[in-house]
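Got a structure for you, written out below as structure tokens; questions coming shortly.
Shown here: the complex without one of its protein chains, the others still in place.
Presenting chain A:
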Amino acid sequence: MSPAIEARGLTRILPGLVPVTLVEGIDLTVQAGEFIAITGPSGSGKSSLLYLLGLLDKPSSGTVRLQGLATEGLDGDQLADLRLARIGFVFQFHFLLPEFSAAENVAIPMRRLGAMPEKAIRARADELLEGLGLAEHRAKLPEQMSGGQRQRAAIARALANDPALILADEPTGNLDTASAHLVFQTLRGLARDQNRTIIVVTHDTELAATADRRLHLVDGRVVP
């Protein structure tokens, strides 16, 4: 079986008068079900790497293979379709749509994919929220929830289309220690119990230590 994600010589340089190198020469292979932590000082290129792995940004050179599928030649729409079906993002900011309830937010990727009837979509949204301990908050608007609850709702949304790969960029950055632990355990559980591939960017070395593998970045390069 091909690895969940496989990056070769991944380099991203922002063009300009003074070109900025975000990441350089990253080689990375992650197997399905692995739980990886990316650490490194601020500005070391962790987020940039995550965007490249998540097909949100295109590398200046190097390749990304998602479940064995080469992504170099794909256009914007094809990349969007891949993100929709196979990748879930969780960011430091929750990015829930403020006009929609928690359950509706979770339903949006499923509705966009259109693979299930509306009834099944609602059932799955409720189920995902329940799994993250948000059963009684399903009808609340984001502004009516706490930071930790919002972040868990965002995780539920990232899981909506049953993606093989979850990419989380400092998902616990805005949370207190207890909530951070809860979110982290949730992510780890997803890898262990559901065989999903999880890549988490974090500053928290203690949390990072619990990962299967750690990738430390300095100045856009992996250091051992």
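The working rule: a contact is a pair of C-beta atoms (placed from the backbone, for glycine too) under 8 Å apart; a residue touches a chain by one contact, two chains touch by 3 or more; residues count from 1.
One rule holds for everything that comes next: contacts and distances are computed from a predicted model.
The chain not displayed here is annotated in its UniProt record as "ABC transporter", chosen from "Glucose/mannose transport system permease protein", "ABC transporter", "GMC family oxidoreductase" or "Thiolase family protein". Only one of the listed residues, A:97, A:115, A:139 or A:209, touches the absent chain: A:97. Only one residue in the set A:32, A:84 or A:116 touches the chain that does not appear here, and it is A:84.
Listed here are the chain A residues that touch the chain not shown: 47, 51, 54, 56-57, 76-77, 80-85, 87, 89, 91-93, 95, 97-100, 108-109, 111-114, 157, 161, 169-170, 173.
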